[in-house]
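To keep things clear, I will list the structure first and then write my remarks on it.
Every protein chain except one is present and positioned as in the full complex.
Take a look at chain A:
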């Protein structure tokens, strides 16, 4: 399955440059290449083969092969496969060739690698710091194995430079990191001429917690709890992706009932989040009535979660090898009843907001994200689908359960706030239908397959569609059931730069609305 025509062609063209080839976990192809050839091969994969760069990360493999490794992860979204280009970096050089000029989505990954590993991307157009702010010293690279987790480096005194727009009448608006509402911290620097926004730079990573470093050396069970806490409202999908990766490494197949239980919870989380987003959008345009309708429905969705597992944020549901217990049995009727109530209310509310001309005027043509930019930056989830990128992990990388369920991916092309609202509303309906269908066809049986021990130095991807989009976790195990490296790439990481592009040319008072239509997670980005 992994040897597709395109992959064959790639290995033929670059036959001399590919040093090693590893085919594992049924849909992952690892090709090790010379560092010097990385630019040409990545450019070929991205532009000729059309695979987007979905993740990119480094790994300190000095204990394994005396080198740092950089993984460039490309996804074949038609066949549901990963093509990973791996290159080894000599610790004496500590530099690699930047591919940002050709593969634009690499920009933030390369800056992240530079901050966390001290590997220098040569030729990067904007090599400024990403993860750390001015107060972090130059010579501290936390994801190197030689860096102690509990080491506290001294404060450095440097300020953050923002991109400046210099012209008559242009001024800067600094917003945050403390905001007027109760939201996560992030600093936004607007360059504006009157009200229209010329440029926006987002300074994030105020809640950088060092999750990836923290997981290294910890047991795989313990990291499950960490994965649930990556981002508050995506706790289920994050742990879902983590479990998938570990289960792939352990080479076990989870019971069918567990698979469907996970689908039910994942869709419930999507429904809850989308309803919350829609409520937030209505609040931002001061549409009190609709905002409270959506909040009420979100409350009902939370009540379902509470009823099923006693936890509205769905923590403690996933377990390596399945789910903790059979949460669904005997509660089917409660779920069906509650979902039908939500569906009816959602239909009514949808009809009312769609017939409100003033509301449509606010959201239409606001915050347009063009398909070109969305593709270049690999915008995922509702943000990508609103701009005409017809991609959903549940269809492209389906697991056993999703393969048996039928659903549609909403398709919208204008890329404005209205499209993202429509995507979310349609996905709410789809989520309800998926849950109802899953409850119907769910087989009886056990829900947990025991995982005893995992082999050391094995790696695999876990990929799920979180409410915000494609969510990719890469896990490499260490000895004694521990984690050697855990790379988390949440959808927020991809969508933040897309947001900065979408606001350009809009007016300042429309920013909260555009921001809310993306509704990105700060915690999920800052890690």
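We take it that a contact is a pair of C-beta atoms (placed from the backbone, for glycine too) under 8 Å apart; a residue touches a chain by one contact, two chains touch by 3 or more; residues count from 1.
Rule of thumb we're sticking to: contacts and distances are computed from a predicted model.
> Which of the following is the UniProt-recorded protein name of the chain this complex doesn't show: "Sigma-70 family RNA polymerase sigma factor", "Dipeptide transport system permease protein DppC", "Hydantoinase/oxoprolinase family protein" or "Formate hydrogenlyase"?
Of the names offered in "Sigma-70 family RNA polymerase sigma factor", "Dipeptide transport system permease protein DppC", "Hydantoinase/oxoprolinase family protein" or "Formate hydrogenlyase", the absent chain's UniProt record gives "Formate hydrogenlyase".
> Touching the hidden chain in the complete assembly: which of A:113, A:241 or A:285 does that?
That would be A:285, which touches the missing chain.
> Consider the whole complex, including the chain that is not shown, and state which of A:115, A:234 or A:510 touches that chain.
The missing chain is touched by A:510.
> Using the definition of touch stated at the top, determine which of A:158, A:179 or A:395 touches the missing chain.
Among A:158, A:179 or A:395, only A:179 touches the chain that is not shown.
> Which of A:62, A:140, A:160 or A:296 touches the chain that is not shown?
A:296
> Of the residues in chain A, which ones touch the absent chain?
Within chain A, the residues touching the omitted chain are 173-175, 179-181, 194-195, 284-289, 291-292, 296, 356, 358-359, 361-362, 366, 507-512.
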